[in-house]
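This is the structure, below, for whatever I ask next.
Here's a slice of the assembly, chains where they normally sit.
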Amino acid sequence: MSYATARLPREKVLRDPVHNYIYVQHQVILDLINTKEFQRLRRIKQLGTASLVFHGAEHTRFAHCLGVYEITRRICDNFQRNYPTRTPGDGGWDDHERLTALCAALLHDIGHGPYSHTFEHIFHTDHEAITVEILTSPQTEVNQVLRKVSPTFPQEVASVIQKTYPNPQVVQMISSQIDADRMDYLLRDAYYTGTQYGAYDLTRILRVMRPYQGGIAFAMNGMHAVEDYIMSRFQMYQQVYFHPVSRAMEVILDHLLARANELYQTGQSDESFIPHLLLPFFNHEFDLQDYLYLDDGVLTTYFTHWRQSPDDILADLAHRFLDRKPLKSAVFTPETQPLIAPLRDMIKSVGFNVDYYTATDNSYDLPYDDSYDPKMEHPLTQIELQQPDGSLAELSTVSDLVNALRGKFTGDQRFFFPKEMLNPGDDAPDLFQPIYNDFGRYIQNNQLIQPKEN
Amino acid sequence: MSYATARLPREKVLRDPVHNYIYVQHQVILDLINTKEFQRLRRIKQLGTASLVFHGAEHTRFAHCLGVYEITRRICDNFQRNYPTRTPGDGGWDDHERLTALCAALLHDIGHGPYSHTFEHIFHTDHEAITVEILTSPQTEVNQVLRKVSPTFPQEVASVIQKTYPNPQVVQMISSQIDADRMDYLLRDAYYTGTQYGAYDLTRILRVMRPYQGGIAFAMNGMHAVEDYIMSRFQMYQQVYFHPVSRAMEVILDHLLARANELYQTGQSDESFIPHLLLPFFNHEFDLQDYLYLDDGVLTTYFTHWRQSPDDILADLAHRFLDRKPLKSAVFTPETQPLIAPLRDMIKSVGFNVDYYTATDNSYDLPYDDSYDPKMEHPLTQIELQQPDGSLAELSTVSDLVNALRGKFTGDQRFFFPKEMLNPGDDAPDLFQPIYNDFGRYIQNNQLIQPKEN
């Protein structure tokens, strides 16, 4: 029996609060979990700054990746039991694809670093490219395990993640509107934040999935289960992922890293403390190994040093991040956007550097996107429902609910500013009081407004 | 209205997966949560190395402290509603004690540092003494908040934690066999590990608690709920807290810090990397601020550096910790303990430094201890059941189940050694093979045994 197909003599289990058990049945999977690149994911939080709002949400990318693996394993089991291929091209499931699917599921996020979104913004890294590099670079333990399956296996697994793998069923298990990735993170984030919005019915969704030639469809009588999933996703975005305080903390993080970078680029760094592990990124000369040294703890350790920096802005932003002092925010619209410039001026006039103490951002999500746009790098797949007679119908053509949500913009745009503008505190100079008073007139019900004339 | 009694105009809530919501009703509590000393607890895991076995268990001391606060708040609510004092000394609850109890509950663990147990072992810190210092030292934000209540309030809260506070009801809420601390961590650890053993019935326990002159008792008809709690605690110890792999990782952590310390003390540290934040501890000259800089991320960041150390032992132990390569272990008894010495010799003869690659430890817990031992620094209180006519009965005198467990030793003693002794791997020198073979004869069913003669 080859390494590729070697089942463990007895399956191993990992206890997981979301899925109860993660079942490991292949030696390859066990070996991948034990690589240093995968173990590193224990030190990277899944939700980044959201744990500063939902204090229970300290779960890691390690746990999420195991969950994606487990859901994929269950899909394969169901497909193999109920919808095996009988003749090539019949749209059934070919269980020879199982190991490729499982490895892609397990490793799909392995290129993530600490606070990925922000880190990438400042240092121009790309976690998807790094994922592929980890899989295909001969220096990694992950690659060494994958190569034992076959010389081409690392690239095959990578191609699933890159969505270029020929079998669309395998690709859609990992990347589609209802894929194992989203299915795990919605449940897991709901469990760890303590919200119940993401608690759709996984068992039922898995039951109504079925393979076809073009990928994965859902039984027509499972439409309401799919709707429920879409709604859960919508709720998680509204209530967790777009939470304004979480975004405010992310703004601080972004500005903090930007400030450190700027000080370094302009030769103003404090020489008494050297952030060794970030230097390759400041210098734009990092290699894969440099990247793999990073984790959440490295960044917060540097922040602990920086809070004592002689640079006031760096020190203050580090304090605000570590001690959780979020910026305030207000929603703006195209109509009220022009008000931001004068507000920035006020903020500046009381002494804040507006580059580091204000920001605007956009949150949005398309709760269901049925458009296949070939220009998109990774076009989202449609959700197809399969009628009893085998024909397919795109979800929004049969679901009133989803049709109602189709392409609807559901996020908001916010302007972030220091809390002190609204609550200056007792020791604020009297001189500035009129400015604070004026500022306050522009904010009502957490919205930017054009104040009434006095 | 004074700061001490100031209720928030509208109560605030924090979403918590275990208690659903944490209700914050006093300005004092909100201010304490926002101190930097309390926020620091977000960066310290509740279960330390256990998260390396139960990957879901990444929850922090921050969340636990909020949970202890919330349970205490509910106890106070119940006591106030159903058992208020009417005449001094009648054993009822005096709600003037509420704020003291709530603050003590919230802050009881604030002196914890990263991987406290091990850290204290190596660096001789004491998290309980530091807790008191954080409360009473004028330099901390916590102290500044507490002092706003009254000049003596910091010391009063500290005395609850030190168990010298005069009202035993308040002390027992925070420290007794069924206190808010244990009640929270059993539920929380069960939730985050994904085990169900700790899921006793909190609502019912809270309902049967009642104050009396000597502290807190439980209604007689709640005996089975109390038994269920005792059993849940027993199960959590057996299955989570005493887990041999978690203990094996703790051995590695302990030896890793010991090695770093030894290298420093003997002038052998690698000069290219200076662990600034640990130096005060290496030098036995740390102050409170030094301590407060530490968190889990600081230690793992240093481990990331150390895994490249020129010292092979330091580097290897850092790798084993970060990449989760636990030692193996076997249970020994007084009879088989003498076998450990020859086994250590074998381990040494294949090249391991036995000081850093072997250990023994003891896990034990008294699932229910009814002995009041005045020599103990912190004698555990008994659990008293209150008959309908008001008389008290110690739990084990009425519960067959608890009586059966009384004073029973339930842990084990283990000898830890490198996994390589049992699985030397393909590249182990042939020369050592007889040693490995011999070693293996001493281990059967995870126990040390006297091997049969050949």
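Going by the order they are written in, the chains are A and B; count residues from 1 in each one.
The rule is simple: a contact is a pair of C-beta atoms (placed from the backbone, for glycine too) under 8 Å apart; a residue touches a chain by one contact, two chains touch by 3 or more.
Keep in mind that what you see is a predicted model, and the values were worked out from it rather than measured.
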item	value
Copy count for the complete homomeric assembly [2 present here]	4
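The rule is short, and it goes like this: only the chains that are shown with their structure count from here on.
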item	value
Between chain B and chain A, distance of the C-alpha-averaged centres to the nearest whole Å	32
For the chain B and chain A complex, residues of the former touching the latter	14-18, 20, 34-36, 39-40, 42-43, 45, 51-52, 54-56, 58-60, 62-63, 66, 191-195, 273, 276-277, 293, 295-301, 304-305, 319, 322-324
